[in-house]
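Note that one protein chain is taken out, while the other chains of the complex remain in position.
Now for chain A:
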Amino acid sequence: MTFIAPVKFAIDLLAVLLLALGIKGLSKVRSARDANRLAAIAMILAAFGVLLNSQGTIGISINSWVWIIGGTLIGGLLGALTAKRVPMTAMPEIVALFNGCGGMSSLLVALGVALFPSEEGADGVVGELIRNFSIVVSLFVGAITFSGSIVAMAKLQGWLSTPSWTQSKARHFFNILCAVIALIGGIYLLIDGQNGLFLIVVASSLLGIGVTLPIGGADMPVVISLLNSYSGVAAAAAGFVVGSQLLIVAGAMVGAAGLILTQVMCDGMNRSLVSVLFGGALGTSSVSSGGGGGEYTNITSCSPEECALTLEAAERVVIVPGYGLAVAQAQHTLREVTRVLESADIEVTYAIHPVAGRMPGHMNVLLAEADVPYEQLKEMDVINPEFPATDVVLVLGANDVVNPQAKNDQTSPLYGMPVLDVQEARTVFVVKRGMSAGYSGIKNDLFDLQNTSMVFGDAKKVLGDLLLELKELGVGSKG
């Protein structure tokens, strides 16, 4: 069966090409969906290539088939069910969960190979050293990816809070200790290929937890993106372990692309990767520095009725959606409100901060779910010059991204973060559940401004009331 090897080779090449085109296509709106399918096809091809090649050369025993099909069915079904059921608001959590499982998979492969080395043996001393090294990397990165992703998911779901000890210096000590133990385990494993195996797994799992646990919600997307990059690295390492070039290419591509994406996200929040990873939660550092603290002195609150009256008289309205909107599941009600406004010839646009929601682009997905036309979503750089010519800004569940402190107050921890200049508009309504601080725990100067009114209440409830008031006023019905 000599033709098998070239066929497998051709399949692998095609798979890599499709994967690369897939990642490329995913970065453009028009081609994204097809690109995603392309990548999926590439994966099926790649799996088919491995099966074909093995069947043709060493053969696949019935026993192996049973375990392959078993694993495929269970994992695949659970994955499909999870993907169908998960609400769009929980997207960051679910990406973290999937990602952790990818890391776990690489870890298990390395574990299996290390526990039961095949008789073939690696070629020479150097070959064995490289193989052991890839096992170490695969275990280390795989374990960090898994434990870190699970912690990230649990924190985003609200299952885990930030324990106080993780904010102290002790956590650095804990993390360094874990890293050192993992390193020792790694060296052991390098030497004889068996010892230190579980030392690495346990220590790097703990390291993953120790690093992720102190990170505050606002920085979590960056961490998930970074962990996503790690899982690519873990896959590439697993590729070295089992000797698959396809795996190495794909893993390396995802790892590198993930790193770029992480950098892009950091830029959007004006945070450096280092400060995300070692700075701990944004909130606690700000409380101690005291920058921008203090009480609110000039809060104006108003009812949905007053808000509706102002909206009725407006010509240009800008909506600033935030995570609070998503949590309240209010995007559909919002869409109805904007439909009414539009039918009264009021121009409505949405100002999307790069990190609105919990993840860059998350808000776009949520609004798309509610049928908001894509053209009405404006990015920060586009919308900021338009605020002075705006009559009403409706801030829904957003906080830090509209805090003028980021521009004016050099002592503020937010200083330098790009924000939406909503205070430039004539009237600003902030819909908020209470006076609690945003993610960063920082006072928002916007609320104190003359032209800002607070509408207290759950976003969905307020929007519902607003909708009724607008209809009562007859907005939109005359035209």
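Note that in this section a residue touches a chain if its C-beta (ideal position, glycine included) is under 8 Å from a C-beta of that chain, and two chains touch if they have at least 3 such contacts; residues count from 1.
Here is the rule we use: contacts and distances are computed from a predicted model.
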Could you check which of "Branched-chain amino acid ABC transporter permease", "proton-translocating NAD(P)(+) transhydrogenase", "Monooxygenase" or "Tol-Pal system protein TolB" matches the UniProt name for the chain that's left out? "proton-translocating NAD(P)(+) transhydrogenase"
Specify the residue from the set A:V327, A:V365 or A:L473 that touches the hidden chain. A:V365
From the list A:F9, A:F98 or A:F456, which touches the chain that is not on show? A:F98
Write down which of A:V242, A:L309 or A:L473 is the residue touching the left-out chain. A:V242
For chain A, residues touching the missing partner are 19-20, 22-24, 26-29, 32-33, 35-37, 39-40, 43, 46-47, 50-51, 54, 58, 60-61, 63-64, 67-68, 70-72, 74-76, 78-80, 82-84, 86, 88, 91-92, 94-95, 98-99, 101-102, 104-106, 108-109, 111-113, 115-116, 118, 123-124, 126-127, 130-131, 224-225, 228, 231-232, 234-236, 238-261, 264-265, 268, 352, 354, 359-362, 364-365, 368-369, 371, 373-374, 377, 379
